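Structure record follows, encoded as structure tokens.
As you look at this complex, bear in mind that one protein chain is not there, while each of the others sits in place.
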Amino acid sequence: MSESVPNDVVLSLRHVTIAYNGPPPVTVVRDVSLDVYSGEILGLIGESGSGKSTLAYAIMRILKNGTMTSGAITVNGRNVYGMSAEELRRFRWREMAMVFQTAMNALNPVLTVGEQMVDTLQSHLSLGRREARARALELLSLVRLDASVLDSYPHELSGGMRQRVVIAIAIALNPRLVIMDEPTTGLDVVVQRTILDEIVDIQRRHHYTILFISHDFPLVSSIADRVAVMYAGQIVEISEGRAIQDVGHVHHPYTQGLIRAVPQLIGDEPTAIGIPGNPPDPRNLPVGCAYQDRCPLVQPICRREGPQLTPVGDIVVACHVVQQEEANVHGLGSS
Amino acid sequence: MRYVLNRFGFLVLSIWAALTINFVLPRLMPGNPAQVMIVRYKGQLTPVALHALELQFGVTHAPLWQQYLQYLSHLLHGNLGLSLTYYPVPVSQVIAQSLPWTLGLVGIATIISMVIGTAVGIYLAWNHGRFWDNVLSTVAMFTAALPYFWLALLLLYVLAYVYHWFPLAHAYSTGLTPQWRLPFILNVVRHAMLPALTIVVSSIGGWMIGMRNNMIQTLGEDYMTFAEARGIRRWRLMFQYAARNAILPSLTSFAMSLGFVVGGALLTEMVFSYPGVGLQLMVAVQNEDYPLMQGLFLIIALAVLIANFIVEMFYGRLDPRTRQGEGGAYS
Partner (left out) sequence: MINRQEALGKDEAAVTPRPPNRARFLVLVSFFKNKKSAIGFVIFSLFAIMAIFSPWIRPYNPSATEFLPLQPPSWHHLLGTTASGQDVFSQLVVGSRVSLGIGVGAGVLATVLAILMGMVPAYLGGRTDAIFNTITNIMLVIPGLPLLIVITAYIHQSGTWSLIFVLGLTGWAWGARVLRSQTLTYVRRDFVVAAKLAGASHWYIVMHEILPNMLSLVVANLMFGTLGALLATASLQFLGLGNPDAMSWGTMLFWAENGEALLNGAWWWIVAPGAAVALVGASMALMNFGVDELSNPRLRQALQYSKAMAKAQASGAGRKRA
């Protein structure tokens, strides 16, 4: 049904800046602009504290102790921050839904899974109890859960089952955009993999647009069509999913670091090279590029002015060094 | 089921503890208070009654365990001894006459206070940091610090003595005979208003603040954010998601609160000369009527423990986690 909409940008962020309420206010997301297209999985990668979850909460307009100080967020062409409370209530979950990082605690402990699913459906659709339950059963089978789960309480389910319930609730109203904030964190590796496969499978069949947020670099790069890399509240690179794992490809130095940090089997010994240093304190960012103190390629210009996101080949990157190299190569070629 | 058994076991255990405290106290006290009492009442009692009194309070050479078993067996037969103040009326009869008044007054006042306090607490948490939250949570702190009997005295003075809006004392006007007819019932209600008001004003702050703080805690839970994002309607969010979870700790602390309220209510009865167990307790204390005092303490403890058990059963119904015997109130 959604394919017929001509505008294929589902989520659009324009110069989004978010600060946690002070005193003094701390800016944790700075000037983020990003488009997510219909039917794609966009992976958003970053360390903890890079602002990726904050961004997700801002998109849903459920920021707790932070405020979007400037910028605009549009979902399906509608300004999320221009709606009244009731408009927003109706809009959320029908058009955009979210799977929380802490799925363990995302379910009300005193209501059964079924009651909570029916609640969700009835808050948006005029469904009878029986119809709503039937739809809930359908959703449970979609995430490969037994019908008995419907009358279970959250504490009776395992972590993986709860996570599946939360995913089922997220797609209950067939939203165009589903934000998944670390949907598999805290689960063991096998369960993680199965759930991930299920997500991809459901996505292929129903063509949801997914913003997939994670700190797990190999995991994101394995399922995402495109990947955006966040560092210290800014997006430093956007590239194709295929390119992101390729160390030979042109990348932001931080992305290079992430790729090298993934353990690789070379010969008999697994090797992984960490990134030295720590991310900067958001209250006290350096002038210029935020990555300068950890960057092996740092140049004087990096300490003077912050780089802008610029297309370089088939990726978009915010790095003076990469941009200069590209210009040199280009310059040589043309002369 | 395990939960029910568990709580029932605790009920039995705590009743046993109350009984034992009651048995041990007079035998433990320095200066042998029971002996003093017996000497005081010697001339007024029949030899049989005197002997019973000596047995009841351990002024005997029988071994302690024998005394204890006899004490328990007397209790099982509902034999609490004879009141000295109302000699030769049995203590159980004095209690039977005064208990309904207390249950009516304290029970209704406590329920009113709990319901209103909890509802206001929900409202305050929902509007946390706004005007009424600041005003009422400060006021509640002061009312919680008020001595019950002092508030009772002030209300009595202003509303009954100066303005004559309410009667000064007793449960119904002297000269009326108790009967189930409207004029008498209205008279009883009029007499109960002021003591009830005292209990409600003094205890409502505790329920309110407790609920408010639990609710604020609950509002910060992830499932609240998730539910809000899902577009769950406001009222359902407020009651089925927030309040229902927030009320659980309130119910858990019910036992202690109830003991506190009952203690205060007893004093309130004394001030208003309300013919309940509180007033009888004061009479017993003033006359050093230890059998009556013991019986009253037992019946008060029993009432509180049973009320607490009922609330725990209610808790079990509200919190599905207790039904499996995992999690919940006392784990």
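Think of it as A and B in the order they're written, each chain with its own count starting at 1.
Here is the rule we use: a contact is a pair of C-beta atoms (placed from the backbone, for glycine too) under 8 Å apart; a residue touches a chain by one contact, two chains touch by 3 or more.
Small disclaimer: the values here were computed from a predicted structure and weren't measured.
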Problem set entry | Touching the absent chain when the full complex is considered, from B:V4, B:L25, B:L72 or B:M193 | B:L25
Seminar exercise, completed: Missing-chain contact, candidates B:V48, B:L76 or B:A145, resolves to B:A145
Exercise. Since one chain has been left out of the picture, which residues of subunit B touch it in the full complex?
Worked result: 10, 13-14, 17-18, 21-22, 25-26, 29-31, 33, 36, 128-130, 138, 141-142, 144-151, 153-154, 156-157, 161, 213, 216-217, 219-220, 255-256, 258-260, 262-264, 266-267, 270, 281-282, 284-286, 288, 290, 293-294, 296-297, 300-301, 304-305, 308, 330
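Definition applied: only the chains that are shown with their structure count from here on.
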For this session: Using the touch definition up top, name the residues of subunit B that touch subunit A in the complex.
Result: 221-223, 225-233, 236, 240-241, 244-245, 248, 318-321, 324, 326-327
Exercise. Which residues, counting only subunit A, touch subunit B once they are in their complex?
Worked result: 60, 62, 64, 89-90, 92-94, 97-98, 100, 102, 105-112, 116, 119-120, 123-124, 153, 155-156, 166, 169
